[in-house]
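A single protein chain has been removed from this complex, and every other one stays in its place.
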């Protein structure tokens, strides 16, 4: 629990928590060489050094500058350079050009981190004497959650960077999980609907988009006990799923044709055998692992092909609320790869492994208001054209996830650890 | 009522109804010269002759070929040429290339219409002796509703075609409506929420996307008594609305910058005065008319600027259900332009004038299943990335609209008659 | 001779000449229906009605407005609308948008032509009383040559428009030429070099780019007696010419891959048989006809494959100067299609049939100066990135061509009647 920025904590804990989360980001970069920190392989991807700097910029911009009178900036030009999209506080350096910057050097970025760390820790040390103590604490917790989000992006971006390289670099050695309990049959769990609650309910940290908690009406429904596997998805591929427009959303079919999609991202067929790029290099496709790196369009097409559907986010959250938050395969496992369902009963793999596409567009909950101030740009302005994913992945810090947590991506995005679980009407 | 394809009718009526709807499409094209029928000014727009042919293709493909044994095709090449997007029945000619076709001539397209008409009327005449009588009737009604949708598109596409032309051609003379009751104040109507029904409830025609009827939970809310006017929107423009990123959705701000939007589509500023392209040519901007030809992004930004929000489609439908379907300014008025609110009480302009953007993404209702067969491509495959609009416009045939009717467009689309009504939390 | 705007003539002749050239443009459009006049199938193509209007605009802008005091404009908006690229006299309507204009109607364009004709004829009638008589005469002759250039473009653009249409419309019936003398063997004519003259030498009309006449040094060389045929080019296609990058210029290989070229424009393979779109619709590929509609890249790759090269324009002109200007297959033949070489001796097909790509970039001759005034934009500003073609085509008016005539297109252009003749070092 002490690793979680989201549980209640005493002021004493805050400094330690800050150090642990900040340290985690740097640990994730340990396998990198300087060259790996610089590359941007598509506009969605940011160079690793950009992530390391940007999360520091967040603390600098929203906490140190407004609340630490003794703060002196590390480099004034970083103000725009490492602004992601906060139009309210400056002119962000254009996203697609992040990979054109060889400087500041990686060493310089780490110095920037240390600089920010020192002042934040100073601020934390004197926090109880601060008039804005509570606001600062909230922002610090937000900043740590923000950094955890970028820890996941670091991993997915490193994977994308390595995957474009015909040398297929290896981030970490492949660790085989215990295979004893594979081939878990797909079973349907019946969930009873009714008037249920959706949204965050508690008194520690959560994002604005998880609230207000509100009631929704649900029919009874079925939810698959586990994620769809590579083997199951391969049946869809081999059955001509990528050649049949009637299975696809119109926009999905258009992008499939434009991009010549014929399998999930990172899959490669060679002489009739499928291999897959992982953070441990190019590997044989494991049939029992959850299918991963598919777009919403592919998840939806698969569900159509299977005669089923994707769950709504309300259904997913309602189902999740019926169990305790199980341990899952999160960032901390060090696998950086989804693993097969282990034998068990009830809903498995709800947390970790892969984010689960829902059929719910990312929208405001009833009564939602965008927060005041620059951090108001955090979530609300993205509530259009994106779809909700639930449950976290093998790249999500365990302490970061919640049952009410809403992740969101465009339906064509594939570079996150994204997969699917089927649902059906009861 | 006899003009409506959607009310109940005897088989006797069906022939007359068919002729009336088909005639309407041709009447709308009477002001055109041959050259006007050919042009495609952007991929979203289709040449008028394409619309006239495509709606005939629909009857030919889904009714005559399967159900009329004596049917002989007019031209086998039309099968792909006038297929819009039905991947299940052929290979549609690429949409962005529709404007490259000078042939078939306009005369030939009208001959194609007559050919199809003759066989459809023949089929209708013998319908009671048909084993598939009910299915054919359903498809005929669908075909007529389909043609009505293209009647609206005909008008919006002609407007777009004329608007690209520096000569600003005139489709019809401007007809000024009675101005006695202008300057209706904006007032807030309180609507009581609760568990309410949404979706079609009746026994005549409706689209698959309006069902299943289902219950939703609504909070109490306020709805503006009328549409937002040009004057009100101009305040937003003059207040720097198009220069302030904090008012905009992220995707909206991106397209605003890329396309250099600074006002609604068809507005032009000249020497500090605003004019607007209409189907009666370039006209002075009338302040009391509803603002029109704005994207979802603009509607949403306006609402943010005004400190309000857009209604959800559930709210809109619930509010609409509280009144009778009022007469409105539809296609039949012959104005082809929205008109100011007339004095009145309660909700005004709910139907006709302009489609009202809601904050609801276009998604399946709970329990929705895509229909079997090729017409299954009609609605379901578009349930992604689009937003719902409600209420019909001055280009919608009156008999085509319903309280449960769901129109949908991409949030960046502006060339339809689209405007906004504000809502607020109670 | 009386059809030629380029021979000497008395002032009496000028009126008749003007009427004949103007009439020719309209005759070429007789097979069109109104719809055909509107379409623009790529930015290089202009709608036929645009050509008809633009050539009138040229007379209006450069002759009537400056020199006819009684001239009143037909429509002031045409000034920009039908300006092609003369930045010095206004703001040309953007070229890629010419096909978005349904208005002015075709009828209106013909009225514009009559209006201009009337005033030009008036001016010609009083020309001997004009102080600027000589300048006006020069501009009239330039205007007529300009209109002849657009007559060729009319034909190539109509062909492109019809070729995009899966209905393959037919502009004229196919007329088979006399086949008695086919299969003319390819022979090499040796041409003696030395210090030779290049450029126009005479006292009637020529374009500025054909002068100054100057001396060049040429080695002896060989020139093929006739054009390369479809049969010969098909050997190149079948030998994998389009799959072998070593035969291609770097830029050519890039565009081949981007555009998926695998044969000349308008060729179509169906079940192993090649057909070709012509102005008489889709036809079987005739082996003895000159290959046509190839880019410079294809001409150059063919020459590499054949172990030969293309001639320089100096070589071509020097060779042409050794014969009289033979009759050829020009616009007046009414074939609108290249025809096989007829038996004969010496150089055949030097004029007409297809423009012959030379290996010479289009550059200024030594001492060339861009003329003063707006017509200075006619030729000089295009002297970059284009290649010279020589000899005219089956769409060139016979009286328009000269031995010194320099046509020029980008090396990727294919929609003109373009082919090749081989050369070799002696």
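For clarity, chains are labelled A, B and C in written order, and residue numbers in each chain start from 1.
By definition in this document, a contact is a pair of C-beta atoms (placed from the backbone, for glycine too) under 8 Å apart; a residue touches a chain by one contact, two chains touch by 3 or more.
These numbers come from a predicted model, not from an experiment.
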| item | value |
| --- | --- |
| Where the missing chain makes contact, among the chains that are shown | A, C |
| Selected from A:169, A:212 or A:373 as touching the chain missing from the view | A:169 |
| Of A:103, A:190 or A:369, the residue in touch with the unshown chain | A:103 |
| Residue, one of A:161, A:249, A:279 or A:423, that touches the chain absent here | A:161 |
| Contact partner of the left-out chain, one of C:231, C:249 or C:342 | C:249 |
| Interface with the unshown chain - residue positions in subunit C | 85, 87-88, 195, 214-217, 219, 245-246, 248-253, 296-297, 300, 304, 312, 359-361, 363-364, 366-367, 370, 376-377, 381-385, 411, 425 |
| Hidden partner chain, residues of subunit A it touches | 33-39, 41, 49, 77, 80-81, 93, 97, 99-106, 161-162, 164-167, 169 |
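The working rule: only the chains that are shown with their structure count from here on.
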| item | value |
| --- | --- |
| Superposition rotation for subunit A onto subunit C, Cα-based, multiple of 5° | 180 |
| Distance-maximising chain from subunit C - centres being C-alpha averages | A |
| Computed distance of Cα centres, subunit B from subunit A, in Å | 38 |
| Distance between chain centroids, defined by C-alpha means - subunit A, subunit C (Å) | 60 |
| Chain centre separation (subunit B, subunit C; CA means) in Å | 47 |
| Of all residues in subunit C, the ones touching two or more other chains | none |
